[in-house]
Structure formats: C-alpha cells, structure tokens
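Of the protein chains in this complex, all but one are displayed in their positions.
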Amino acid sequence: MDLVLLTLDLVGTAVFAISGALAAGRKRMDIFGVVVLGCTTAMGGGTLRDVILGVRPVFWIANTQYLAIAAIAASGTFVLAQRWRLPSTLLMYADAVGLAVFTVIGFQTAFQITGLYSIGIVMGMTSGVFGGIVRDVFSGEIPLILRQEIYASASLCGATFLALLSYLQLPNAFSVWAAVFTTLFIRLAALRWNLALPLFLPHEDRDKNDS
Amino acid sequence: MDLVLLTLDLVGTAVFAISGALAAGRKRMDIFGVVVLGCTTAMGGGTLRDVILGVRPVFWIANTQYLAIAAIAASGTFVLAQRWRLPSTLLMYADAVGLAVFTVIGFQTAFQITGLYSIGIVMGMTSGVFGGIVRDVFSGEIPLILRQEIYASASLCGATFLALLSYLQLPNAFSVWAAVFTTLFIRLAALRWNLALPLFLPHEDRDKNDS
Partner (left out) sequence: MDLVLLTLDLVGTAVFAISGALAAGRKRMDIFGVVVLGCTTAMGGGTLRDVILGVRPVFWIANTQYLAIAAIAASGTFVLAQRWRLPSTLLMYADAVGLAVFTVIGFQTAFQITGLYSIGIVMGMTSGVFGGIVRDVFSGEIPLILRQEIYASASLCGATFLALLSYLQLPNAFSVWAAVFTTLFIRLAALRWNLALPLFLPHEDRDKNDS
C-alpha cells in the first residue's frame, strides 16, 4: 500500500475510534468499554471488507499499528472529554472524515483484488459505513445510515467518482484525494444545510406493524 | 450450480431485496438507504454462509448479477411504493419466500462442501434467517425470528426435510422444490392462522433485569 493510502487509513482509524469513544461516552461506559467500542468502530468496516474479500490476515493482524492508534485515540478522547467541553458536533465530523477515508480505502482494496468497478464501489460503501453501523447498533442508537440525511449516498458518490477517475487512469494520489474530498464535501454539505434526497413515502398502511 | 438453484437464488435475492426496501421505507430512508438496506438483506445471509464455509470469492463477487438484481428490486420497490398502495402484508410474504429459498440454497451449498447433514441444516437456517435479522436490527425493529411466530422453526423443518430427501437420494430438482414449498407452507400457515409452538414461560422473576 502506498504512503498516501497508509496515512489516510491511519487517520481514518483514529477519527472513527474517536467517534466510537464519543458514542460510548454518551452511554456512560467505563474506560475499557470506551476503548473497545472505539476499536470496534475503527476496525469493523475494514475487517468486514477483508473477510468478504478473503484478505488474510486481516489488516489489523498484519499491521498492529492500527490497533495501537485506535486504542490511543479512544483513550485520549476519554481523557480529554473529562477535562474539556468537546463540541457536541464532533461525533458527526469525526464520522464524516472516517466515512470519506474508508470509502476510498475500501474501493482501492477491492478494486486491486477483483478488478471490478462494481465490487470496488460496493466494498467502498461497506468499509465506509459498517464501522459506524456497528458503533450505533452496539450503543443502542438508530444507525446514522438510517436517518434522513445523505450518508450512504455520500459514500456511494465518492466511490463512484473514484471508479470514474480510476477508469480515466488519472494519477492515483490525485484520484484518492479528489474522492476523499468529494465524499467529505457531500456529507458535510448535507449536515450543514440539512440536505436530503427524496424519501420513501409508501402509501401503505403503517399502523399494522408499528403497533 | 444447476439452473433450478440459480433461478431460485436470484428469485430469493429479489424478494429479500424487496423486503429490505419495504422495511427501509417504514423508516423513511432516502433512495440510496433503501437500496443499501435492500442489498444487505438480500445478500447478508449468503455472505455469512460463504464466509463461514470459506467459499472464496463470496457469491456476489463471483457473480455480480446478484448485486444488480438486488439493486433493481430495491429501487423498483421504492418507485412503485411512491405511486401505488402496496399491500401492508407484502413485507411478510416477500420475507417468507426469501426464507424458504435461502434455507434450501444454504443447505445445498453447505452439504456439497462439508458432506454433513447437520452442518447443511444449520447453514440452511443461517442463510435463511440472517438477512432478515440484519434488516430488522439495522432498522431498529425486533427481529421477526424473535416474535411469537413459527419462523426459525419453518426454516429448520424445511432444511431437515431436505436433508431427509437428500439422504433418500431423490432427484435433486424434486427435493429442492419440495423443501422450498414445505418451508413456505409452514411459514405462511403460521402467519395465516397465528400458529405458535409452546413458548418459554420461565418461572423466574423477570422484574430485576427489565427495570
């Protein structure tokens, strides 16, 4: 893996670990719970990616730096949050950066292995959103991906854009950064201006199953 | 994989994608969220099956038709539900068909690999119920499998019946269809007449953990 991707991947790991730690903190977990949820969030998406693609050993066994960075970022968040008032939107921003970075890493890994753009896009989304889903399910929240915000769509756009740039054979470092910033921009714009896509508003009776 | 199984598998993929899309719609997700939950529901059970059995690459990487069918079925459901009033029981019926089909496919795949009836039955159930569990957990519902209805039991009966037919060495196409219709019949009968098995009614005090 080249240096740009490795750096990005470690940054993504740290920010997702922070988002997991913040989510754990909302549930008033103790420090080890915070570290566990931080690491799970940070490495869940990539683990599912490697398991589905058959990459052996999975990335955090091959390179234990990931584990160390996730644990340090999560416990650092724990310590900092005891002392300073962290901005309440930090979870959202950390999650957005992680989403953007892991979407790109997931695309690259899957595309290098399979050579298929469609699988690259799907695995980009999987890597990007799965860690956050695990974080939200484990902490008893409705996953961000299910809220009425552009979330999976941001990941899909970023991965599709990266597929296009790869198809055009642009320099890899350029493509990677362009796709990261595209994903991040779409997600942040959606958060900032409450953008939303057309919703699913079925005509059917919802009373039956809700009761 | 022979033609009967492939056809069934694609049908199961489509109906589970529809059930995932309908569940996503209940939560008012946007179109990409609907497609993501539809694909996850459609391919979750088979992915877990392939990962546990060590099948590489997993089925939807080996054959991207599955991905295409799931995405089309989910987005088609999104479009149709905007225009027509879909029957409120459609989710239940689509889920029942998917349960029956994936139970059979799961048994066949695992039995061909391991040669063990017990593993065939367990993986049949896993394939049948896991996609629906993921759908329900991700959309914040109590999984269907946990409700007081014959659900896992229908899958278990179908898979066991198929194990028996395989043991008797009946023609494969006959066994497959017989097991699909058995599973489907048991599940639909349970829905239609509210059948239930004996419940777990422990004498223990439930107050402690519920509070």
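All chains are identified by letter, namely A and B, in their written order; residue positions are counted from 1 within each chain.
Keep this in mind: contacts are C-beta pairs under 8 Å (C-beta built on N, C-alpha and C of every residue); 3 or more make two chains touch, one makes a residue touch a chain.
Please read these numbers as outputs of a predicted model, since none were measured by experiment.
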Residue among A:Pro87, A:Gly115 or A:Pro171 touching the omitted chain: A:Pro87
Residue among B:Leu8, B:Ala24, B:Ile105 or B:Met125 touching the omitted chain: B:Met125
Touching residues (missing chain, whole complex) on chain A: 21-22, 24-34, 36-37, 39, 47, 51, 56-58, 60-61, 64, 67, 78, 81-82, 84-91, 137-140
Residues belonging to chain B that touch the chain removed from view: 51-54, 114, 116, 118-119, 122, 125, 129, 133, 137, 142-143, 145-146, 148, 150-153, 156, 196-206, 208-210
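One rule holds for everything that comes next: only the chains that are shown with their structure count from here on.
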Distance between the centres, which are taken as Cα means, of chain B and chain A, whole angstrom: 27
